[in-house]
Structures are given as structure tokens and as C-alpha cells.
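All protein chains but one are shown in place.
Which chain is which? They are A and B, in the order written, and residues in each are numbered from 1.
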Amino acid sequence: MASRRFDLFLILPLAIFTLAFLILPLARLAVEAGSGPQGLAGFFAILTEARFRNSLIVTLALAIVTTVATLTVATIAAQTLAGRQFPGRGLLLSMLTFPLAFPGVVVGFMIILFGGRLGLVGSVSKSLFGTNVVFAYSLFGLFLGYLYFSVPRVLLTILAAAEKLDPALVEAARSLGASPFAIQRDVVLPALFPAMYTGGALCFATAMGAFGTAFTLATTIDVTPMLIYTEFTLSTNANMAAAISIALGLITWAVLAIARSRAMHDAKGA
Amino acid sequence: MRQWTSFAGIAITALLALFLVVPVLLSVYAGLTVNYARGFSAGFTLEWVRQVWELYADTVWRSLVVALLTLMLTLLIGVPGAYALVRNGGRFARAVEEIVTLPVAVPGLALALALILSYGGFGAFRQSTLFVVVGHVLFTLPFMMRSVIAVFDTIDWRTLDEGAASLGSPVWRRFIDVILPNVRPGIVAGALTVVTLSIGEFNLTWMMHTPMTKTLPVGLADAYASMRLEIASAYTIVFLIMVIPLLIGLQTIAGLTEKRTKS
Partner (left out) sequence: MNAPAQANAVRSGSSITTRQLTKTFNGTTVLQPTDLEIPSGQILVLLGPSGCGKTTLLRLIAGLERPDGPDMIRFDGEDVGGVPIEKRNVGMVFQSYALFPNMTVAENVAYGLKIRKIERTRREAETRRLLALVGLEDYADRRISAVSGGQRQRTALARALAIKPRVLLLDEPLAALDAVLRERLRVEIGLLLREFGITAVYVTHDQAEAMAIGDRIAVMQKGRIAQIDVPQAIYHRPANDFVADFVGTMNRIAGRVEGGVLGIQAGETRVRLNAGGPDRATTLCFRPEAVRLTSATGAIVARVAAATFFGATQRLVAEVTPECRLQLDLPSSLSFTPGQVIAFDIDPAAILEFKAAV
């Protein structure tokens, strides 16, 4: 009896907060999205209207490319760092992970300093070849920005898994004559897969919803979150903004759900 | 072959570190230089930092207040909530966890929009700092809960609880005497994560803020768009000074718990 009451006491704050500030607002958002001039068709505007559809395609492509690139470099870096002791390892790890705390706007600014009009790459190329290479405001700049904020979190996730990997497994595979490639394929990557799924899912979700970087870079490329913002503030079209938000959220959530069930499946199979 | 692959791994890791760190160093340099375009020859100054402080000091204080309020709420809501979920387990707990983690997957803009549509009518609340705090709690709560649940998963909390019960301790007292002290590493790590994320939060805040409730990242966006490069950089330095100690703290804790679980 006392224990039931205690459980209720534990969960009550969470329940109230979630209901008031998550479930109700999301329901309100859905209602708003469905009550525009197009009615329920508003939900599909992201697919039917060319402007929105193009933006969704760019956002999806950017998120997928970012995820693949991040997973690749993070897996390589994680394996390089795991189980290797060298002076300055702690510092290197800090360097690789501290952009974790940077909001998208700051990341955008970093990319401007890197490849903007007064950027490092531009000034180096100017002094070497006489041309100022500027890429910060292009799709490539946006991609670099996404990579910048994705690498630290994914690296941390995969590094944790790589450090748990029993070195005896790799040694056993070597004793059986497996090549480095075969060891990667048959031993290391299967062990890292759950972490790669989780990290990749997080990376994808963040990339789909990222707004600050595109905002700072002020590119002409309309990623979907940017579109939501302009619909709401500039066009004061709350219905459309809500509809796109929900569509974007659903697509992201669906990809995450698939990734998680696969990761769980793999973890159980291992 | 092995030599070659490990060399490539080191090279890629080093390049990655450079890619992440060089822009940060550039921004520190740019914020302290008299004129970025002219380079070293122009000399260094703290003038830009002073100007940033004059223009944006309020955003720094507000970000700190928001972060601390967010932390308090995530502790009050998230820690008991995490315990409730691990205590009850099962399908219900998993469904709750799924819902609570939703803000990680749903774009921040969508959440902000949902909150504005729902509470925009409550003028006093909408215009208060508390409105921004609610957004931050929504976004950071899953991180606090995950951090605490991760520690619950590594300790045999049920037996500890039963042990305390066998000694006559009532349920709430067991929570305070035995459960909380033993999940403390998770709470501390969660707290640092929450404060760090709150100080850096932009997506929700940009939509939710009013001219009177600007936080540091909102100010940064403003500075990036309208101020000269040196001021934007100096402002970035202020931001770095705020978050880097938190990150070092997080890393230290991660190192400590790693050592503890290994021994």
C-alpha cells in the first residue's frame, strides 16, 4: 500500500510536466496543423508542394550524408583511441568531444571562421594560389557544420563500446589467421554495431532538426527547420509551420524507431 | 598492412581533432585581436570583450539563471521519475520513457511552436523567463533521466532497497538513505549535462524568447548577424569560458566512474 503511494509520488511530477508541456502542446500542434485552409491536406503539403518537398529532400539527404560520414570517421577515431595509451590522450579526447556543448549558431560561426569570406581556408588559399576559397555558405559548408556538431556525440558513444570490446576477441581472430579486413568485418564492427546504431540515430535526428547552423550561415539553402521558422515568423502561417513540424517529427521518429529496433535486435543476437 | 591501417587511423583522428579545434582557436584569436583582417600586426586587446559585456551581460546572467532553474526542475522531476521507471519496469515504463525521450527526436522548433501555440495566450507566463525554462526542461529532461537510469542499470538497487527494508527502513527513507547516494554519479553527470545543454540551447529558445528573455545563444545569433567579426568572436569567448569548465567536470566524472567500475 505504502509502496503504491510512493510510486505515485515518484512519478507524479514527471507525469504532470509531461502532460502539460509535452503531450498537450503536441496535441495542440496537431490540431493547429489540421485546421489550416487546406484542412488535413496540410499534413501532406510537405510532400505535395514543390518548395516544401525540395527542402525535405535536401534536409533528408544532408542528414543521411552527415550520418554516414560521421559514423565513418567516428568509428575510425574510436578504434584508434580505444585501448591505446599515449601522452596527451586525455587532451586529444577533450579536443574531440568538447564541441558537444556548442549550439548550432556557434557551430555556424566556427564554419564561417573556417571557410567564410575572412576564413582560414580562404586566406591560406589566397596567399598560395591567389584565390579566396569560400565554401561556408554553400551546401558543403552546411555539411561541414553538421559534421562538426555530430562527431563529438557519436564518437563518445562508439568509443564507449570500443573500449568494452575484449581485446582477446581480436587476438583470437588473429591467431586463427584473420586479415585486418576480416577482423573488422567479423569481430570489431559486429561488436560496435549497437553503438553505431544509437550514435547514428542521434546524429540523424539532430541533423534533421538542426536550425542554428543554417541560421548563422544564412545560406540560400532552405533546410526544413529553416522553412518552419520562416513560415511561422515571416509568413505568420502557423498552420503550415505546425503541419511541416509534425511531418518532420514523424519522419525523424520513424527513422529512429527503426534504428533502435535494429540495434536492440543486434544486441540480443550478439 | 596493420601498420598502414593504424597510421591511417591516427592521421584521420588527428585531422578530425584539428577540424574541431582550429576554428575555436581562431575565434579566441579573433576576439582578442585589434583587427582580424589585418592580423597579428594590429596587436591584441580586451576592448571587444569589454564591449560584449556592456552589450550582452544580461544574456549571460539570464542564461545562468535559466540553467540553474532548469537543473532544479530536472532534478525534482527526473530523478524520482527515473526511479519510478526502473522500479516498475515493464511495458508501461517503456512507453513512458519513450514519450519522455520524444523531445530528443522531435525538432526543437516543433516543440517550441507547440508550446507557443498552447501557452501563448497566458501573457505573463509567455513573457517570463519561466517560459524559456519550461522549454529547456523539456529538452534536457531525457538526458538527466538517461544518465540516472544508466547508473541504476549498473547497481543492484533492488537488493540494496530490500536490504534497507529488512532493517526496518520505510520506503521513502530508503530512497534518501540508500538509493540516492548510490546513484549520485548519474545525478552529477546528468546535472552537468543539463546545465551544459541549457547554456547552449538555441533551437527552442530562439522561437520562445521575447526581447526581455534573451539568453546567451540568442544574443550570439544576434551578434553573428549584426556585429563585426571581432565582437562576435569575443562573445564566443565568453560562451567558451562558461561551458568549458562544465565539460571538464563531465569528463572528470566519466573518468572517475570508469575507474570505479573497473576496480
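The criterion applied here is as follows: a contact is a pair of C-beta atoms (placed from the backbone, for glycine too) under 8 Å apart; a residue touches a chain by one contact, two chains touch by 3 or more.
Bear in mind that the values here come from a model prediction, so they are computed numbers and not experimental data.
**Student:** Using the touch definition from the header, name the shown chains in contact with the chain that isn't displayed.
**Tutor:** Across all of the complex, the chain we cannot see touches B.
**Student:** Could you tell me which of B:Gly121, B:Gly168 or B:Pro211 touches the chain that is not displayed?
**Tutor:** B:Gly168
**Student:** Given the full complex, what residues of chain B touch the hidden partner chain?
**Tutor:** These residues of chain B touch the chain that is not shown: 156, 159-160, 162-171, 173, 177-178, 181-182, 184, 263.
Methods note: only the chains that are shown with their structure count from here on.
**Student:** Centre to centre, by mean C-alpha position, how many angstrom separate chain A and chain B?
**Tutor:** 16
**Student:** Going by the contact rule at the top, pick out the chain B residues touching chain A in the complex.
**Tutor:** 1-2, 5-6, 8-10, 12-13, 16-17, 19-24, 26-27, 30, 36-37, 73, 76-78, 80-81, 83-85, 87-88, 96, 99-100, 102-111, 113-115, 117-119, 134, 137-138, 141, 170-172, 175, 196-197, 199-203, 206-207, 217, 220-221, 224-225, 229, 232-233, 236, 239, 243-244, 246-248, 251
**Student:** Within the complex, which stretch of chain A touches chain B?
**Tutor:** On the chain A side, the touching residues are 2-3, 6-7, 9-11, 13-14, 17-18, 21-26, 28-29, 32, 73, 76-77, 79-81, 90, 92-106, 108-114, 118, 120, 147-148, 151-152, 179-180, 202, 205, 208-212, 215-216, 218, 225, 228-229, 232, 238, 241-242, 245-246, 248-249, 252-253, 256.
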